[in-house]
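Have a look at this one before I ask anything.
A single protein chain has been removed from this complex, and every other one stays in its place.
As written, the chains take the letters A, B and C, and residue 1 is the first residue of each chain.
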Amino acid sequence: MSFSTRIRVRFGDCDPAGLVYYPVIFHYCHVAMEEFFAARCGTPYDRLMRDERLGFPTVNVRAEFFAPLVYGDEAEVEVAVARVGQSSVTFVYEVKRASDRTLCARSTQVHAAMDLDARRAVPVPARYRSILGQD
Amino acid sequence: MSFSTRIRVRFGDCDPAGLVYYPVIFHYCHVAMEEFFAARCGTPYDRLMRDERLGFPTVNVRAEFFAPLVYGDEAEVEVAVARVGQSSVTFVYEVKRASDRTLCARSTQVHAAMDLDARRAVPVPARYRSILGQD
Amino acid sequence: MSFSTRIRVRFGDCDPAGLVYYPVIFHYCHVAMEEFFAARCGTPYDRLMRDERLGFPTVNVRAEFFAPLVYGDEAEVEVAVARVGQSSVTFVYEVKRASDRTLCARSTQVHAAMDLDARRAVPVPARYRSILGQD
Partner (left out) sequence: MSFSTRIRVRFGDCDPAGLVYYPVIFHYCHVAMEEFFAARCGTPYDRLMRDERLGFPTVNVRAEFFAPLVYGDEAEVEVAVARVGQSSVTFVYEVKRASDRTLCARSTQVHAAMDLDARRAVPVPARYRSILGQD
C-alpha cells in the first residue's frame, strides 16, 4: 500500500536560486511522515510523542535529487515502509512534482524508535510493528 | 549601554526575490536576544530555560522595514532595553547592514516573563530586573 | 468578505518550549496571503512575481500574541483587507486555533507594491486595486 500527501511549495521554502532549499525537502519528508502516522496508525505524531513518549528520529539518510522543485509547484510525497527492524523503521520517500509526476527526489531514511524521556532506542512497540509491517 | 551582535545572512535565509524572508528578520532578533542574555545577564538563554524554567516569549511586536538585507550581507543587530515592567521586558532591535550601517529594520517587542512549567506570566525575577534596568 | 485558510502546525515549526516559534507565525501569515492572492485575485503569488514582476513585501508589522499554538494544533488564518493605499495594501491576519477558534495572534501588516526588477515601490495596479478594494 502506498501513502501520499500533497505539500504546496511556499515562497519562504525557496532560495535565491528560485529552488526549494534542499534542507526543506527533508522537512517535506518529515511532514509526510507525520501525515502517514495520522492516516495509517490512527495516532497523530504529536500524540505519539505526548501520550506515549515515543518518537522516531531520523538516524540514517540517503537521498538523491533528480529535478528541482520551484516556487509555484505542488509536491506530492509518497511514503512507503521498506523495513521494520527491531528498534527502527525504514521509510522510502518519493517527492514528485504533482502537476506532471516528475520524480524530484527520493530518500531512504532509517528512523529509530526512541523513548523520549530516557532518550534511548527502544523496540518498536508491537502495535506499530503490526501496522507498519502490513504496509 | 547598547549591545550588538553580528549575523551573517545565509543562502537559506533568503527568498526567491533574493531578499531575507521577513520572518527570518524576527529570527535574527531572537538570536540577538539570546546573545544579549548570555553577555549581559551572565545566563545563556538555554540555561535560563532549563535551570530556572523561565522564558521570555514575545507577546507584542512592532516592526518597520526600511531597506532589504540580501544574500552576502552581514547584519548587525543592536539590542536595547526600552522598559522593564512588572512581568515583561520591552526590547528595541535595530537591524543594520554591517558594511555601511544602513538601518534595514527596527522592531520593538514586548517579551512576557513566563514560568515554562506553569505556562503563565510571572514577575520578572529581581536579579534580571536589576540587570535589565541598568541597560 | 473574509477569507481564511487552514495550516497544520508541524513538528519543525515548534520550539523547545513546545510552542510555535513566533517567527513561524509570520510565515503562516505569508502563506495565508499567498492563498488569498490565488483565491481572490485569480493570480497565484508565484505567477504575480514571475509573470508580472510584482511583489508585496511587508514593510510594517504590528502583532499581538494572545495564546500559544502548540504541536498538534491546526491554525486557521483569516485574512482581511484593511486599506488599499496608493502603493501599498494593508492586511489584517487573525490566527486562530481551529479546534476551538481561540484567537492566538492578530497582525496588521502593510505590504508595499514593489517592482521586482527595479526593486522600488510602484502604484498598486488598477486590477488589484479593484479586487482588493471590494474585500
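Rule of thumb we're sticking to: a contact is a pair of C-beta atoms (placed from the backbone, for glycine too) under 8 Å apart; a residue touches a chain by one contact, two chains touch by 3 or more.
Note that this is a predicted model, so its numbers are computed, not measured.
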item	value
Sole residue of A:S4, A:T43, A:T58 or A:T102 that reaches the chain not shown, by the stated touch rule	A:T58
For chain A, the residues touching the chain missing from this view	16-17, 19, 21-24, 26-27, 30, 49, 55, 57-65, 68, 107, 116, 119
Residues of chain B (touch criterion as defined above) contacting the omitted chain	10-12, 27, 30-31, 34, 44-47, 49-50, 71-72
Touching residues on chain C - with respect to the absent chain	11-12, 14-16, 18, 21, 23, 71
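What we mean here is this: only the chains that are shown with their structure count from here on.
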item	value
Touching chain A and also chain B, the following chains	C
Central chain of the complex, centres being mean CA coordinates	C
Of all other chains, the one whose Cα centre sits farthest from chain B	A
Highest-count interface - the chain pair sharing the most C-beta contacts	B-C
Chain A and chain B: spacing of chain centres that average the CA atoms, whole Å	33
Gap in Å, rounded to a whole number, between the CA centres of chain C and chain B	23
Whole-Å gap separating chain A and chain C, where each centre is the average of the chain's CA atoms	27
Sequence positions of chain C contacting 2 or more other chains	27, 30, 49
